[in-house]
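A single protein chain has been removed from this complex, and every other one stays in its place.
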Amino acid sequence: MKNQLSDDGLREDLISNEELRGQSEELISALVANLAEDDLIDFNTDRWDPVIEILGGIAITRARQGFSPRETGRFVHSLKEALLEVLQQEIQDPKQLFVESLKINKVMDNLSIVTFETFIKGREEVILRQTDEIAEISTPVIRVWDGILALPIIGTLDSSRTQIVMENLLQEIVETGSSIAILDISGVPAVDSLVAQHLIKTVSATRLMGAECIISGIRPEIAQTVVHLGIDLSNIITKASLASALSYAFRVLRLEVRKSSAISKTNL
Amino acid sequence: MDKIPILRMGSFLLVTIQVDLYDRLALDLEADLVQMVNKTSSKGVLIDISAVSIVDSFMGRIIGNIASMSKILDAETVVVGMQPAVAITLIELGLPLKGVHTALDVEKGMNLLKSMIGDDHGDQEETDDDDTVVE
Partner (left out) sequence: MMILSLSKDTIQVQKEQDVVLLRNRIREVAVKIKMGLVNQTKLITAASELLRNMLRYGGGGKCLIEVVTRGRDNGVRLTFSDQGPGIPDIAAAMQDGFSTGKSLGLGLPGAKRLSNEFDLKSKPGEGTVVMILKWANG
C-alpha cells in the first residue's frame, strides 16, 4: 500500500483509497492462500486460477473506468516492489536473496502479462460494441409513405454490412406491412461482386415474401463495374434516383399526386 | 390423430400451418385441400405460414404440390406471412417455388387473389387503395 500511495501514478480521481486497499488485500490474500513453493515456478497449475481471476477482474474494471494501461500495470509492479522489499528485510544470505528474488520477479512478470491481456480484452469489448452500434445507426429505414419504405445507404458496403441491411429491410417490411422498399445506394462509392450478389438476394427475398424492392441511385461507375463483372440485373427494378423510384412506387400502388385547386382538399 | 384445419373465407380457402409438417400430415393436407377446393368450387387458396420458422425443401415441395393441384382445379394459391429469415434461407437454398404467389399477410393475399380472379361475388368489401398490381 505504501508503495502505491507514494507512486505518482496514483489516480485519486478514478479510484478511492478505500477501494484500492480493498483490491490490494484481495489480491494478496489470494496469492498467500493459494500458493505453495512449487507454484512460484510453474505458472500453469490450477492454483493460480483464483489469483488470475481476481487480477483479471481488477484489470477489466480499470479498463472500463478509463485507467491507462501503464497505470493498471503499475498496480502489479507496486506489489512486486513491496514483496522485494520484504524479501530484502527477511533474507540475509545474498545468494538465497537472489534466488528468491528471481522467483518473485518471474511470478510478478507473469501476473503483469495477465493484467495486460485482460486489459486489452476489456478494450476490445468496447470496440466491438461500438462497431455494432455504428452498423445499426448507419442504415436508417424510413417510412416515406404508407406502405413504402426507403433505405438510403451511406458509405462503403461490405459483405457483412449488406447482410445486416438485408435483414433489417425484411424485418421492417414485415413490421410495417410495406409492400414496396426502395434501396438507395447513391451514397455508396463502389460495389463488388459479392455485394452485388447480396443485393440481388435481397431483392429476391423481398419478392419471395410478397413485397417488391427497387434499387435506386446506382452511380455510373457501379453500372459499369456490374456489367464488366457479368452480373445480371435484368430481373431487378432499378431507377436513377430515389425520387423516380418513389414516383414508380406511387404508380404501382395506384396513388396519384396532384396539385390542389385554390379552395380544396388534396386528393390522393 | 391430428389434421390441419382448412377454413372457408368467402370463395377462398385458408390453411394456417402451425406445426412441423411431417409425411403423413402433409399428404393428408394435400388430399383434404384438393377435396375441399372441388367441393366448394373455390377459386383461391391461402396458405398462412407466418408461424412457420423452418421451411425446407420437403415443405417447399408440398407447397408447390398444393399450388399445382389447385391450379388444375382452377384455383390460385397465395402463400402469406413468410418470415424474413425463412425468405433469406430459401433464396440461399435455391428453392424455386414456381407458380406460387406470395403476399405479406392474409388481407393482402386475399386482395391479390381477388385481382387475379376478378372476384365479383363473395365478400362485399370494396377494393381499396391497397390493391397491388405489380408488373
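When the chains are written out, they are named A and B in that same order, and each has its own residue count from 1.
Keep this in mind: a residue touches a chain if its C-beta (ideal position, glycine included) is under 8 Å from a C-beta of that chain, and two chains touch if they have at least 3 such contacts.
For clarity, every value in this text was computed on a predicted model and none was experimentally measured.
Asks: Please pick, from B:Met36, B:Ala85 or B:Ile117, the residue that touches the omitted chain in the full complex.
Replies: B:Ala85
Asks: Looking at A:Asp109, A:Glu167 or A:Asp192, which residue reaches the missing chain?
Replies: Answering carefully, the residue with contact to the hidden chain is A:Glu167.
Asks: I need the residue numbers on chain B that touch the omitted chain, in ascending order.
Replies: Looking at chain B, the ones touching the missing chain are residues 20, 22-23, 53-58, 60-61, 84-86, 88-89, 92-96.
Keep in mind that, in the parts below, only the chains that are shown with their structure count from here on.
Asks: For chain A and chain B, let me know how many angstrom lie between their CA-based centres, rounded off.
Replies: 42
Asks: What residues on chain A touch chain B, complex-wise?
Replies: 147, 166-167, 170-171, 173-174, 177, 179, 201, 204-212, 252-255
Asks: Note which residues of chain B are touching chain A in the complex, please.
Replies: 78-80, 82-84, 87-88, 90-92, 97, 101-105, 108-109, 112, 129-135
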